[in-house]
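Some chains have been omitted; the remaining ones sit where they do in the full complex.
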Amino acid sequence: MNFASDNTAGAHPAVLQALAEASTGRAMPYGNDPWTDRVAARLAEIFETPVEIFPVATGTACNALALSALTPPWGAVYCHEQAHVEVDECGAPEMFTGGAKLVTLPGQDGRIAPETLAEALDRGGFGSVHSVQPSALSLTQSTECGTVYRPDHLRALCDLAHAKGLGVHMDGARFANAVAALGAAPADITWRAGVDVLSLGATKNGAMAAEAVVFFDRGRADRFAFRRKRAGHLFSKMRFLSAQLEAYLADGLWLANAAHANAMATRLAAGLQGLPGVTLRHPVEANTLFAALPGPAIDAMAAAGFRFYRWPDAGPDTIRLVTAFDTEAADVDAFLAKLQSILLIPAAATGT
Amino acid sequence: MNFASDNTAGAHPAVLQALAEASTGRAMPYGNDPWTDRVAARLAEIFETPVEIFPVATGTACNALALSALTPPWGAVYCHEQAHVEVDECGAPEMFTGGAKLVTLPGQDGRIAPETLAEALDRGGFGSVHSVQPSALSLTQSTECGTVYRPDHLRALCDLAHAKGLGVHMDGARFANAVAALGAAPADITWRAGVDVLSLGATKNGAMAAEAVVFFDRGRADRFAFRRKRAGHLFSKMRFLSAQLEAYLADGLWLANAAHANAMATRLAAGLQGLPGVTLRHPVEANTLFAALPGPAIDAMAAAGFRFYRWPDAGPDTIRLVTAFDTEAADVDAFLAKLQSILLIPAAATGT
């Protein structure tokens, strides 16, 4: 049973079915195909506003490309100190932006507080030739800590950013989980709150490899097609990216998958909270949770074949557990049962 | 009927089948999966030598990443003046290499003559701080003109390059077509001839979106994983890239597909040569051909619904026709029949 990441799941059957159907016959390449047109229309519908969209295949590409549309090479991009763009992309944002600087901010439970951003902007060095120029704010929704930003929180952050001329990017690798968790309209946690460009993830939540850069501020999309091509992220057989997205967004699949994953995380959290010696590091609001366990119990669970990552950055003896669209309640229960059995045995008995 | 490009085809059923099968169950991400291991082993077998491989999803990424492993930012990369890396990648090689310079060479039928390379290297400015430093040679096999390099021709070029310290890259977006055309061992037109790194294409020949950077000079692969990740080309659900490649390389599918596409191009060429006013611009050795036609006939064929690109760079009134693994003999024959009927009508009658 694998709780290492939602990217260890396969693709949803509806996505595979869409790929098979899309493969019939010839189609013009590079996005000049009906699938791509339909995805664009569908996203405009979902977000209740005209959008410019650019499908790509990986979250790192999606984020790095989006940021490159918001900052010059001498710009600063503010983000949470645990943001994926900062810690997990091997410098892709720096590569795509031509060397912009990510300026990290602390923040409880993966969220940046408006006051923290305000203070950082006060020290922003605007107009000083010696200082990188504050150009973008990047927010992750749902966050790397498994929490979500409420709409008013987002609006406060975006207002601060916009007041100083920064554009706002949202890393939505797990955007569906946030929508499902909040029960909010997608628009309410994006453009209505002030987000200019969204990295909309699908891969972790049922697609094979499909994401989309979604521009609400369409003026910023102007020359984006060149950026995507130049980075090797324009697919010739684009219909296969778009078909994945079309299936993902059809009939509420994306939200159903996310709601299921969230529910599994909630179930897991509830079970963990009842166990002795287990502490949750953050509120569990989406599909990712961080739990502190007795060290020997971590080793024992790993030895028992459960897959998860140890996460020292979140604290000592901490593991990360991620649920996905295909996580079954039985998997969760098996994890909890095994952990309970381990914790009830005196520690000495489990020692190596 | 679509002769615009082999990338207007869908995916081969065996590839789709492999994707569906790969989707079962959980797998560790980022290439730590059995599919990727098996592809690596299969390629070592096909090339009869140990290799390091890195699957990616687009040809542009494959080429630009491969070149970035061969040249410093102050390097020069020699290539044919019609090379895809030069004319069709929107500067991706420059982006990935940090600004290396592509130095273009002329050459009959898309092939660089050894003397041309030798002369260029003589003017290479080796060691002069004012000059970009010759670092790599990039060859396309099969070429952008639809021809192929013979093994001894490749060896002569690679020997010149190696003698001066350059690495050799092969753009094999249509590598299978070259292997099928030459009946050569894959090794004979790659590492045995001196190629250090190959961009092995699969997308145009049956895959959905899958290519692989194949290092024969494995020392150059050293830190390549960082390059791929940083460019957003490391797939989390890598098994889906590798499954495509596995199906593509299994049971000779890649060569069968290529041989079929080549045969369709040969059939098309044979038919065109018999038509009045039609000239082939280059020998037809793989699956791409360039034909000069009376201008009105081009318009009429387009109006009749045939899809192809006009190709002024190859000469006036010239079109490019590309066949693929799924091109049917009936498609070719219909194209020829229609063109024949148009050409037999006096030109005035077809006028605008």
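Letters A and B mark the chains in the order given here, with residues in each chain numbered from 1 onward.
Just so it is clear, contacts are C-beta pairs under 8 Å (C-beta built on N, C-alpha and C of every residue); 3 or more make two chains touch, one makes a residue touch a chain.
The structure presented is a predicted model; accordingly, all values stated were derived computationally and were not measured.
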Overall copies of the shared sequence [whole complex; 2 in view]: 4
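Rule of thumb we're sticking to: only the chains that are shown with their structure count from here on.
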Complex contacts: residues of subunit A adjacent to subunit B: 2, 4-5, 7-11, 13, 16, 19-20, 22-29, 56-62, 64-65, 89-92, 95-96, 203-204, 208-209, 226, 229-237, 240-241, 307
